[in-house]
Each structure stands twice: as structure tokens, then as C-alpha cells.
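Presenting chain A:
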Amino acid sequence: MKMLMAVSGALFVFYVLAHMYGNLKIFSGVEAFDEYAEHLRTMFTPFLPFGGFLWLFRLLLVAALVAHAWSAFYLWSRARGARTTRYVAKEAAKATVKSRMMRWGGVALLLFLVWHLLQFTIVKFNVGSMAAENSPGLLVISSFQVWWVVLIYVLALVALGLHLYHGVWSATQTLGWAGNAAARARAKTLATVIAIVTSVGFALPPLAILFGIVKGS
Partner candidate 1 sequence: MTTTPTTSSTPAPGLVYGLYSEGEPITDTKAPDGPIDRRWNTRKFEAALVNPANRRKLSVIIVGTGLAGGAAAATLGEAGYHVKSFCYQDSPRRAHSIAAQGGINAAKNYKNDGDSTYRLFYDTVKGGDYRSRESNVYRLAEVSANIIDQCVAQGVPFAREYGGLLDNRSFGGVQVSRTFYARGQTGQQLLIGAYQALERQVAAGTVEMFSRHEMLEVIVVDGKARGIIARDLVTGEIETHLADAVVLASGGYGNVFYLSTNAMGSNVTATWRAHRKGAYFGNPCYTQIHPTCIPVAGDHQSKLTLMSESLRNDGRIWVPKRAEDCDKDPRQIPEEDRDYYLERIYPSFGNLVPRDIASRQAKNVCDEGRGVGPKVGDFRRGVYLDFTDALKRMSADAVAEKYGNLLDMYQRITGENPYEVPMRIYPAVHYTMGGLWVDYDLQSTIPGLFVAGEANFSDHGANRLGASALMQGLGDGYFVLPHTIRDYLAKGPFEKIDESHEAVVEARASVDARVAKLLSINGDRSVDSFHKELGTVMWEYCGMERSEEGLLKAIDLIRGLRDEFWRNVKVLGGADTLNQSLEKAGRVADFLELGELMCIDALHRRESCGGHFRAESQTDDGEALRHDEEYAYVAAWEWGGQDGAPVLHKEDLVYEFVELKQRSYK
Partner candidate 2 sequence: MNLTLKIWRQAGPKTKGEMVTYPVTDISADMSFLEMLDVLNEQLNARGEEPIAFDSDCREGICGMCGLMISGKAHGPEVTTTCQLHMRSFSDGDEITIEPWRADAFPVIKDLVVDRSSFDRIIQAGGFISANTGSAPEAHSVPVPKHHADRSFMAAACIGCGACVAACPNASGMLFTAAKITHLGELPQGQPERSARVVNMLDQHDREGFGGCTNIGECSLACPKEIPLDVINQLNKDLRYALIHHGTPE
């Protein structure tokens, strides 16, 4: 169960890194970004229909998400079942605070994900003022000119960073890759790097847009 959690989590790590790489294309201009969006759909077209790869990929992601969330829920309910009479007084160590944040951070990220997909993938509603029909790049720019959208994203990215930091470390432990002091130190470093790179990497485009560094035209 924990392994499922770790493996599905690891998949997300790779996904968010790729996603971030795509997002950063906005710095090369709206066209580059649109091209990238289009490329995702035309990848492997000789073998797969238009958008086929993307759909396969989405399927995999959904499966991973279900697995990740389900194992989280399973572990959580098992933990509840393992202590049906609770302590009157229980002092939580620092480690527990982090871990509890995993749980609630995870739920927050899930909510954010729903919003994020509605906004950019499923409904593609535009809360901004720019016309953005058929250009994902323009839609992105238009949205992030609104301050509270950026705020939501930044908060979500903080949650993501923390989730990744503890998650990546925890996964190395679960997969048995942190068996000695040096390996543990490496795992911690890796976790920190991934967490910082991802959250900063994702935060750059919206902030750049908000502060007018990247403009739609």
C-alpha cells in the first residue's frame, strides 16, 4: 500500500517536472507555448490518433491519482482504526506536524487540481480580460493578470512544495533507498531540490505575468 503510494507519488514528481518545463515555455512567447500545447496532442500521431498520447497520459495520471489518493485514504482510515480510543493528552513531535500537513496538504492540492483543470483544461473559463479563444497561451496570460488567481496558485505551490519535500523523502524511505546516513542525507537533499525547483519553477510564469514581464501581445 505504501509502495503504491510511493510509486504513484513518484510518477507525479516526474509529471510535475515535465509540466513545469512546459509552463516555462511561456517565457519564449505565446506561440512557443501554443506550439508546445499542440505538440502534446500530435505526439506519436502516426501511431496514435490526434490527442491520443495526451489521452493515454491523462489516463495514466488519473489512475495514479486514484491510487495515490486511495492509498492515502486507506492508510488514514487504517490509522484511525488502529486507535479507536484516543489519548486525552498527546504531544505531537515536529515530525508529526509535517506528516499531518501531508494529509491536509494533499486534500488541498486535490481541491486545487479540480479548480486548475476546470480553468485550463475542461471548461477553459477566462476570468481575465483578454480574448483568448483557441490560444492556451493567451488564456494563461489573461488569467494570471488577475491577482487573486495568482494568489491561489502561489498558495497551492507552497502546499505542493511542502508535499513534495516530505513526499519525496518519505518515498525514498518507503522504497528502502535511505538505509544509511549518507543515503538519508542524499534523499533529503534530493527532496529539497525537487521541492524548491518545482514550486519556484511553477511560480515564475504567473508572477511574471502578474508583474507584466510576460505580456500577451
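Candidates were picked such that all candidates are chains of the complex that A comes from, given by their letters.
The rule we apply is simple: contacts are C-beta pairs under 8 Å (C-beta built on N, C-alpha and C of every residue); 3 or more make two chains touch, one makes a residue touch a chain; residues count from 1.
This structure is a prediction, so every number in the text was calculated from the model and none was measured.
Touching chain A in this complex, out of the candidates 1 or 2, is candidate 2.
By the touch criterion stated above, chain A contacts candidate 2 in their complex at residues 1-3, 74-75, 78-79, 81-93, 95-96, 98-100, 102, 169-170, 173-180, 184.
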